[in-house]
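With one protein chain withheld, the remaining protein chains of the complex are depicted in position.
Presenting chain A:
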Amino acid sequence: MKRKKIPLTEQLGVHTILFAAFLVMAIPFFWMVSTSFKNPDEIYIFPPRWIPHRPTLSNYIELFESVDFARPLLNTIIVAVVSTFLSVMLSAMAGYGFAKFRFRGKEKLFLMVLATLMVPGQMTLIPVYLILNSMNLLNTYAGLILPGVASAFGIFFMRQFIMSIPDELIDAAKIDGAKEFFIFLKIILPLSKPALATLTIFNFVGAWNSFLWPLIVATDEKMYTLPVAISVVQGQYGEKIALQMSGSFIVIIPIIIVFLFAQKYIIKGLSMTGMKF
């Protein structure tokens, strides 16, 4: 295709719009970081000061010393890591079963799994609360983790991927006497690495950011996760803006780091889900 000359005004206009969008997206993050290093007297200055003149770590120190942010940080790491691992494993196992096993009623069973995607999570909020309560699992790690680990989306996602693995590979292994477990470990899992990576990242981000469930399951301070803790900090320390900003920064930064390392998986996963629809 021949290259047309693009008018300078168009180039200028496009890049101005994109730069404005960049500012709108970036300023809240910048302002959060900047405020979190400010002394109280620098916060209530008008017009606002972009960079603190006398940056301080005191907000972060207060966050860990008097608010005890370490506990929710630890809780969130435990819950996010364990639930991501369990969820990815369960999805891969069930996805393998639905993709490659042969048994009667498989399609119907799979449809039932998919049908749960239609149900909003809030529909199960109260019953799950009651079930967890009757199992004495409120305010426990199990209560925070278990309700979310079986995901219809994850099973669907893994099934779609595993279906593209040729049957011949599996049949050849079976002729050599391999059992399903061996095939899963030595053939399916290694060949599914891209899908596993994508699902892991999606689940981790989801578990890290989850709010409504921990809010009802973890009512005891000791079991707070980061989002719950930050919402409590906002309520209790309404005047301490810098403290709130340092808390928000700690909640947000791990996900940004994960994202920067795993960008390509997220983008690939997103376009995969969109295409299959």
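Note that in this section a contact is a pair of C-beta atoms (placed from the backbone, for glycine too) under 8 Å apart; a residue touches a chain by one contact, two chains touch by 3 or more; residues count from 1.
One rule holds in what follows: contacts and distances are computed from a predicted model.
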The chain not rendered here carries, per UniProt and among "Putative FAD-linked oxidoreductase", "HTH tetR-type domain-containing protein", "Sugar ABC transporter permease" or "Thiosulfate reductase PhsA", the name "Sugar ABC transporter permease"
Where A:Val128, A:Leu144, A:Ile187 or A:Met223 are the choices, the one touching the absent chain is A:Val128
Answer key for A:Asn39, A:Thr140 or A:Asn209 versus the chain not shown reads A:Asn209
Omitted-chain footprint on chain A covers residues 1, 6, 11, 14-15, 17-18, 21-22, 24-29, 31-32, 35, 43-48, 90-91, 93-94, 96-98, 101-103, 109, 113, 116, 118-131, 133, 146-150, 152, 155, 179-181, 184, 205, 208-209, 211-212, 215-216, 226-227, 230-231, 234, 241, 244-245, 247-249, 251-252, 255-256, 259, 263, 266-267, 270-271, 274-275, 277
